[in-house]
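Removed from the display is one protein chain of the complex; every other protein chain stays in position.
Naming follows writing order (A and B), and every chain is counted from residue 1.
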Amino acid sequence: MKKDVVFVQGNEACVRGALYAGLDFFAGYPITPSTEIAELLSRRLPAKRGKFIQMEDEISSMCAIVGASLTGKKVMTATSGPGFSLKQEALGFAVMTETPCVIVDVQRGGPSTGLPTSVSQGDVMQARWGTHGDHAVIALTASNSQDVFAITVEAFNLAETFRTPVILLLDEVVGHTRERLVEPKAGEIDVVERLKTSVPEGTDYHPYLPREDGRLPMSDFGGVHRHHVTGLAHDMWGFPSNKPDVVYGLMHHLIDKIEGHVNEITRVKEFFVDDAECLLISYGSAARTTRHVVENRRARGEKLGLLELQTLWPFPADLVRERCASANHIIVVEMNMGQILGEVKKVVKNPDGVFLANRIDGGFITPADVLNIIRITQGKGV
Amino acid sequence: MAVKDYIRKRFFPHIWCPGCGHGTVMNAMIRAIENLGLEKNIIAVVSGIGCSARINGYLDFHTLHTLHGRALAFATGVKLSRPELTVVVPMGDGDACAIGGNHFIHAARRNIDITAIIMNNSIYGMTGGQYSPLTGYDDFATTAPFGNIDPSFDVVKLATGAGASFVARTTTYHVTSTIKILEKAITHKGFSVVEILSQCPTQFGRRNKIPSVVDMLNSYKTDTTPIGSKEKEKNPDLMERGIFIQEDRPEYCTEYDKVIERASKGR
Partner (left out) sequence: MDKETTNKKVPDIKRDWCKGCGICVEFCPQDALSMDGMEKAILEYPEKCNSCGICELRCPDLAIELK
C-alpha cells in the first residue's frame, strides 16, 4: 500500500494532524512564526465543510474557539508568544468550564516582541502558569514533522478525554523546518470523538457531574439540554456557587482530573536511556540537536542517553525520577534559562548534579552547545 | 407560553437592586422571544461580566456567561459554528464599549447575525459605581468624584460607523416599543444593535442626586424623542430613539457558506 509521503513544515504537519483528528473550527490571528497554520486552514477547513475565521485579535480568537467547542465542534487556535499572553484569560475560562480545545503556541524569542523570527522555548512556564489561579493544564511538544502530526492528534484526544484545553508547544525551528512526513491513513491512529450525553430530552442533565470513569459527557449548545456555562465557580449544574464545599469539590475535580492521570497523559521518546551514564533530557527542537549528539557519541562508545519529553505538563515527575536514578550525570537541554531544568531538579536526589545546556540568543542550539556541557561533566575544559 | 415558562424560577428573586432597569430589559427580552414564538432549544444567550451579564442565568435557553467584554467574541464562535442558532448577546456599557469595544466594532463590521443588546446604565454597577464610556459629562461616579470629564460614545453612531445593519435605541421607560424593537432586531438577518437606556438607581441615581427610580424613568421620557421629531429640532440635546438603521446586507455566516461552496468545488 503506497504511503502518503509529503515534505512539509512542522506548522503544516500540525494542520494535517488537526484535520486528521477531526478539526471543525479554527479561529486565529496572524503572528510569526505560526501564521502558516492559519493560512493553510483558511484553505483546507472550508474544503471539508469546516469553519475558519480570522478574528480581530488573539483574545477574540481564543474566545471564539471556546464558543464553537460548546456547540459540539473540535476546535483549535494557533499563535506565538505575544498572542499566547493575550489568550491566557480565555484559556483559564476553558479550564474552568472544562471546554475541550487545542491552543498551538509556536514559540519565538521573548519576552515582548523579542525575536519574531528566531527560535526559543521560553513559554514553557507560561503554558503552565500563564492563566491566573490554581489550575491544571496539559502541554505537549514535539521535535519533528512526523511527531508533530501524531502529537497534534494526541492533543485533540486528550482535550476530549479530559475536557480541558491542551497547549501544543512548538517553536520556530520545528514550525518552519520542512521535512518528510508519512501521513497515516484514516484509522491508523485512533481518534477520540466528543463524548455526548445519553440523558434523554426532558431529563435533567448535569453538565459537570462526572461519570464513574471520570468522563464528563457534553451536551451541545443547540441540543436538547439547555444548560448554563460560566467562568464563575459553579456547582455540578453549571450555576454560580461560592459555597466553600462546592468550591473545594470543584477545585479538586479540575486539578485532580489531570494531575491524577499523569501516566495516561505522559508521552516520551527514549534513546539509549537504559544504560546511559550521562542522561540528557530535552524536548521540542532542542531534542533534535540532543539526539544527534547522543547518536554520534554512542557510535564512539560514550554511554549517553536521551529522554525526549513530549508531555511537559503535567510534568512526568515519577518517570523522570526513575530514569535519572541510574545516571551519573543529568543534563537538561532547552532553549530558555532552565524552565524544565527547575522541574528536573525538583524530582532527582541530587539537584546540584543536574546541568543545563541551553541557548537563549535566538540561535538554534548546536551540538557544540551540548558537547561543551558534557565535557564539563567529564571534568574536561571547553 | 407565558413569561414564567422562559425563566429558571428557582433563581428568583433575581440579584438586581430594587428598581434596576435590567429586570425590565429581561422582561422585554422574554416577551419579544415569546411573541416571535421562537423554540427555546435554538436560542443561545451569551453575556460578559457585570450586572447586565447575570441576565442569562435566569433565562431557560443555552446560556454562556463569559469574560468581561468578550461576549461577542464567544458568540461569534457559537454563531459561525452553528448558524441555525439565534444568538443574543446582552452587555453592559463597559462590557460592550470599554473593554469590549474592539469586539463590538468588528462584530458589527462583519455583520454576523447576532443581536447585541447594550444595557446602558451609564455606570459600572457590579463593581460599585465607576464611570463608563457612556457616562455623561459632569456626572458623578466613584472614579469621577469631581465630575466626569470623559466624553462618551454615541453608541448608535459607533455601531452605524462600524457597519451594523440594524441599529436602534430605546429605554426602559418605553417598554412596549422596546419589545417591538427587540423582535425586529432578533428577526433581522445581520448584526443588530439595540441600545437600551436602563436605570441604575443604586450606583448612578443615588450618586447623581436623582431622588427615585420613577424620576430616572421619567427622565428617559423627557430627555428622549422619536427620531426626526420636531422636538429634536427645537431641542438638539434630546436623545433620539427608535430604529436608525435597518438594511439588508450580506450576513457573515451566509457569506462563509459561499466560501465553503467555492472551496468544495475548487478541489
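Here are a few things to note about the model shown:
One rule holds for everything that comes next: contacts are C-beta pairs under 8 Å (C-beta built on N, C-alpha and C of every residue); 3 or more make two chains touch, one makes a residue touch a chain.
Note that the structure is predicted; figures quoted are calculated from it, not measured.
The undisplayed chain touches these shown chains across the complete complex, B. The missing chain, though absent from the display, is touched by one residue of B:4, B:157, B:206 or B:262; that residue is B:4.
Screening B:20, B:168 or B:193 for touch with the missing chain picks out B:20. When the whole complex is considered, the residue among B:155, B:217 or B:263 that touches the unshown chain is B:217. Residue-level contact of subunit B with the missing chain is found at 2-4, 7, 12-14, 16-24, 26-28, 31, 172, 175-176, 179, 201, 212-214, 217.
Just so we're on the same page, only the chains that are shown with their structure count from here on.
Within the complex formed with subunit B, the subunit A residues making contact are 24-25, 27, 43, 46-47, 49, 51, 53, 55-57, 59-61, 63-73, 75, 89-90, 93, 220-224, 226-232, 239-240. Residue ranges on subunit B touching subunit A, taken from their complex, read 11, 40-42, 44, 46, 56-57, 60-67, 70, 72-82, 84-85, 102-103, 106, 256, 259-260, 262-264, 266-267.
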